[in-house]
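For this view, one protein chain was removed and the others were kept in their places.
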Amino acid sequence: MSLIEVKDLEVHYPIRSGFWNRVTDEVLAVDGISLDIEAGETYGLVGESGSGKSTTGKSIVGLEKPTKGQILYKGKDITKPRNRHELDYNQDVQMIFQDSLSSLNPRKRIEDIIAEPLRNFAHLSKDDEKLRVLQLLDIVGLDADALYKYPHQFSGGQRQRIGVARAVATNPKLIVADEPVSALDLSVQAQVLNFMKKIQRDFGVSYLFISHDLGVVRHMCDNIAIMHRGRIVEIGTRDDIYNHPMHIYTKRLLSAIPETSVEHREEAREHREAVEKEFQENQDRYYDKDGKVLPLIAVTDTHKVAMPQDEVDELQREDD
Amino acid sequence: MWKTILRRLLIIIPEIIALSILVFLLAKAMPGDPFTGSINPHASLAHIHHLMRINGLYDPWYQQYWNWVVHLFHGNLGMSYEYQEPVTRIVGERAINTLWLAVFATVMTYAIGLPVGLYAGRHQNSRSDHAIRIYTYVTLSVPFFVVLVLGLWIFGYMLGWFPTTGSINTNAAPGMGSVISRIQHIVLPGLLQAFFSLTGIVQYLRSEVIDATHSDYVRTARSKGVPVRDVFRHHIFRNSLLPITATAGYAITGLLGGSVFTETIFSYPGMGLLFVSAINYRDYTVITALVLLFGFLNMLGTLLSDIIMAAVDPRIRIE
Partner (left out) sequence: MADEENHFLKIEDVSTAFKIQGKYYPAVSDVSLDIHNDEIVAIVGESGCGKSTLATTIMGLHDPAETKIGGKIEFEGQDLLTLNEDQMNKIRGAKIGMIFQDPLSALNPLKRIGDQIQEGLDYHTKMTEAEKKARVLELVNQVGIPHPERVIRQFPHELSGGMRQRVVIAIAIACKPDLMIADEPTTALDVTIQAQILDLLKDIQKENHAGIILITHDLGVVAETADEVAVMYAGQVVEKGSAKQIFDNPLHPYTRSLLRSMPQKDSENDDLYVIEGSVPSLQKMPQDGCKFAPRIPWVPASEHEAHPTMHEVEPGHRVRCTCYKNFKFQDEA
């Protein structure tokens, strides 16, 4: 059984208007997505701004109330607050945010920031708590003198590691990481990603890794779902997505990643423009008449794509 | 937009009803009665009870409230116990006095505060900016009434430049004479009030200008080759003044509220002074009328500010 099963999740935001301020329309931020996160894996959720990837992450943590659908943990639907409480869900699922400065309370010392989830869930003695905080700092490579400092005294990368330490404090089963390295410099990003991988090796935690950076996602993730307009356009293993992309939107994202090879830049641009042209001209092959993403169709056991069946068959023939 | 404004106005109705009940009950809950102090001290307790009864003060509160509401709709807010005159007339007279003083004070506040605030922000850390900052610290740390008393003493008594009490000289000639007398009476309290209330505007505007100076869009404007002087004129000042205009809504409704301090110290017969004395004398009819009026003005002011904000800032839409 998967660690977390998301089933037909929908999150709608109401649009109010008119004299009585009634709900006249809805934004379908998340419009029916399903995915299974296995224990100990890193699951990539990729999309551009407005694709619904962050809303999905927040729903899984419980920060956003789904309109429809279920999120199953140990067989129970945790969109119901009673089940969340019963399963200690809030202890087992933690979150890392993109902006480490605004997500850490500026008036609290690092000791208190990291100890906060412990105080909520673990109820340790004062000494044990301090020991645990020191241990957590050590896991993310920070010294003991960090204990009494405040968030603004650290660099962006150090703050992000503090965020990781706080998320790990309660020995969670799943950490939802929303663009955890997008605001960081390259060399600092490498450090944070290494720590995240090390923690996974040592403690077997799963990550839901939300990002727009396909290079980082390829490095981190075992399974990947590509989101567009609130739905999943393609889902599969790293190999499926990067080496056998089928949906035009996936191809479009992949073609937009800048490569560090100077020689092939003209070819890369031509390829990118060809993909963009196909994306613009063949909307009706990949999206329904309202511009919605089509239902997913299984290509292989691991690989699903939102295209009509005959298109899939054709592409597969070409592949063979 | 009009729909929204209409809806907001309609929402004010239940708010006013809730407010009026609250005010009415609070007034009733105050200890004491309106008669003990105002009639012959040898009057018997029985006589006071009799007065209370015929004035309906022993009826259940909802009965009293209902009577009051019915009268309200006939434009009758009752008689003031203290002045033995219709509340509407007393409030009307005081409102005009307060309006004179407040319009003058507000105009002076903005007329001085806006340029000073813009200047302080534009010439940050200059000598004048330091002087302005010292001034704002002083006004923030010295209580308002101390300044009023000092001003009254220096300019009113010692120098004798301005009258020290009242709103008009009763011997002033009608027509222009009375207008001049009125103005003489409002200059000193109005200026003192303005000097005090412009602190907020100056400080706010100064920091708005400084923030805007360091904003990215100002850097963009400068990299277009716009001279600094024009960057201030076309970008910084305009954008900094915007939040101030939104406070204008509140300022307009504040005009009728009157200042308790100023009016008390200058014995200026306005709304503030009336409110204080009404509370002192348990003049229920006046208290309820005033609180209701202030409440209504406040709600109107909030709405007005929202409308102004939507009118001047394209990012905000009332929909």
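For the reader, a short list of remarks on this structure follows.
Per-chain residue numbering starts at 1, and chain names A and B are given in the order in which the chains are listed.
Methods note: contacts are C-beta pairs under 8 Å (C-beta built on N, C-alpha and C of every residue); 3 or more make two chains touch, one makes a residue touch a chain.
Computed from a predicted model, the values in this text were never measured in an experiment.
Displayed chains that the missing chain touches over the full complex: A, B (touch as defined at the top). Residue-wise, the contact with the chain that is not shown comes from A:258, picked out of A:75, A:106 or A:258. Contact with the chain not shown here comes from a single listed residue; of A:109, A:219 or A:292, that residue is A:219. Touching the chain that is not shown, out of B:72, B:226 or B:293: B:226 (per the contact rule at the top). Residues of chain B that touch the chain left out of the display are 215-217, 219-228, 234-235, 238-239, 242, 313-315. Touch with the hidden chain on the side of chain A covers residues 48-49, 155-157, 185-191, 193-194, 197-198, 212-216, 218-220, 238, 242, 252-253, 255-263, 265, 268-269, 272-273, 276.
Heads up, the rule we're going with is that only the chains that are shown with their structure count from here on.
A separation of 53 Å divides the Cα centre of chain A from that of chain B.
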